[in-house]
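Please find one structure pasted underneath; my questions will follow.
The complex appears here without one of its protein chains, the remainder shown in place.
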Amino acid sequence: MQEQPAGGPNRTRWTPSGEEQKHTWGWVLQAVTGMLVLLLVTLHMIANHFVVQRGLRDFAAVVAYLSNPLVVVLEVLFLVVVTWHGLLGLRAVLFDFGFSRRVESWITRVLWVVGVAIVFYGLWLTWVIASYH
Amino acid sequence: MTDVMDPGFDTHSTEAPGRPFRFRVFRYKQGDRAPHFEEFSLHVAEDTTVLDALTAIRNRLDPTLVLRHSCFHASCGTCGLRVNDREAMACVTKVVDLKSPVIKVEPIANQALVADLVTDMVDFYARFNAIGRAFVQAVAGPPDAATPEGVGHYSRFENCIECGLCLSACPIVASDPRYLGPAALAAAWRAVEEPRGLDPNAILQLTDDEQGSWRCHAAFECSEACPANVDPAGAIMLLRQRQVGEQLRSMLGGRRR
Amino acid sequence: MSERLVEQSPAGREGVDSAAVQRRTDGASPRRRGVASWGDPRGRRLGGWAFVLHRVTGLGILIYLFLHLAVLSLLARGPSAWDDFVSIALSPFFLFFDVVLIFGLLAHGLNGIRVTLVGFGLVVDRQKAMFVALMVLGAIILIVAALRIFEVG
Partner (left out) sequence: MSQASSAPHVVVVGGGGTGAAVAHDLVLRGMSITLVERGELTSGTTGRHHGLLHSGARYAVKDRESAVECIEENRILRRIAPGSFELNDGLFVAITPEDEACEPLFFESCLASGVPARRVTREEALRMEPNLNPALRCAVQVPDGTMDAMRLPLRFFATARRNGATIKPFTEAVAMTIVQNPGGRCVTGVAVQDHMNGRRYEIGADIVVNATGPWGEKIARLAGVDVPIQPSPGILVAVRGRYCNMVINRLHESGDGDIVLPQRELSVIGTSSWVTDDPDHLAVPANHVEEMFRQGSAMIPAIRSAQTRATWSAARPLIGERGASTGRELSRTFKCFDHAAEDGVEGFVTISGGKATTLRAMAEATADVICRKLGIESPCRTREYPLLAHTDYYA
């Protein structure tokens, strides 16, 4: 069979994003964090609302709940994972608007700052509540 | 060749007695400030297609109407249009099957408009050519696959008729022209699946990109729109599977295949 | 095709490009449907609905996450601030929003399972059936959760 040379890479007009890193991992992380969120949100909802009388803890109960180190670890992990998943998802949606590459790199930077701030805020809040104990 | 003296009843007639339909046709000539819709009335028979109706409009009602068509059996891919808000090949879309007294006909979306129902295919091929693919195999398969049960196995990329309906239907292409798009990614998967002289690794790496296979958000509108069973969305997902596999392999120290 | 085949090529690549431009329009836009088309329900099939549902619920949940974290700051302001909020949050009005939240979580989470499987090239040809099945499962869970919430309220 004779192959027809229907254009080679030198005549490509569509260009890849030009970024070195492979984007496989972005997707894989989004999928993995998504599944983790699904698991942790289920635990979070059950632990904080469905097994709690009246569905919401009063202040004392919150403090008592967070005195368990395993709970602290799970809730902080949940926050980290849900923040990652949510902000990466937001980034994907924003990138679909077709802004310029400059705007897109700013979006990425801002989202990093927001994400880090959220996690630090969560850690601070946990520390504040734990110190009531 | 079979000689039949009497041409008989025309199953694709666009004349009375047939059922009357109104066609709202997208009109635009270069230099117009904005496109508009123009309405034409035609009678149609049971087998009359949207393409029959449009060519009848051009031949009898308005010779300035331009549209693309060539093969009349959904093999060339030129007459892809948006009919009543859905992508369709005009030549195999029967008017009566649309079950609507008004038929809205527009050019495919997300492509540069030339005039009326004609779009410029340069953008489509700029993506398509990024992969580089022959469109016909020397022989399309072993003869024993030609049985009725084996017919399904011919669902191969070369079925792609390069019509651009997938680009018109894709919500991501609708908002961002940088996305490589379904047709070219499906071509990429075909090349990985059956390289025939192309380098599958180069194609895997080229499309393992934020503007490549990872840009798809699984709306599957391309596969719904495809008139040739290429299933571009399915191809994109299989491409991703292979890309993840290759990345894992290289991370674990194995060499890329 | 290799360049040697191209004899008498007048201006190389430029010649070809200008020829391509012959067919281009004077300034007509590409008629890109744009981001607005995500909200256009006309002509959409099941997968397209799933795509829109996933985006809308995802953005909704993200907004909720910000609100939720903001509200939790009341905890830092001591017992009375938090306990006052708790009494408001248990009003039927707020409970309705809890049901909406659970709807969003279920729709996004369950469709997320489908998107993940499909995205890894698994059960791609069953994606529609999977969407229907997961949404039916979600509806059942939502009804159970809603009953539980209002029973408690």
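Some notes on this structure:
Chains here go by letter, A, B and C, matching the order in which they are written, and residues are numbered from 1 within each.
Convention: a contact is a pair of C-beta atoms (placed from the backbone, for glycine too) under 8 Å apart; a residue touches a chain by one contact, two chains touch by 3 or more.
This structure is a prediction, so every number in the text was calculated from the model and none was measured.
Considering the whole complex, the residue from B:H12, B:R215 or B:R242 that touches the absent chain is B:H12.
Residue B:C91 is the one among B:C91, B:I108 or B:A188 that touches the chain not shown. Within the set B:V25, B:A53, B:L81 or B:V118, the residue that contacts the chain not displayed is B:V118.
Mapped onto chain B, the interface with the missing chain covers residues 1-13, 29-31, 47, 49, 55, 59, 63-76, 78, 91-92, 114-116, 118, 121-122, 124-126, 128-129, 134-148, 151, 154-155, 158-159, 161, 228-229.
Basically, only the chains that are shown with their structure count from here on.
The greater number of contacting C-beta pairs, out of the two interfaces A-C and B-C, is seen for B-C.
Separating the CA-averaged centres of chain A and chain B is a span of 37 Å.
Distance between chain centres (mean CA atoms), chain B to chain C: 26 Å. In chain C, the positions touching at least two other chains are 35, 55, 115, 119-120. Within chain B, residues 175, 177, 217, 240, 244 each touch two or more of the remaining chains. Touching chain C in their complex are the following residues of chain A: 5, 27, 31, 34-35, 37-38, 41, 45, 49-50, 54-60, 62, 82-83, 86-87, 89-90, 93, 96-97, 118, 121-122, 125, 128-129.
Against chain A, in their complex, chain B makes its touches with residues 126-127, 129-130, 132-139, 172, 175-178, 180, 184, 196-198, 202, 206, 208-212, 214, 217, 240, 243-244, 247. Those residues of chain A lying in contact with chain B across their complex are 1-9, 11-17, 19, 22-28, 92, 95-98.
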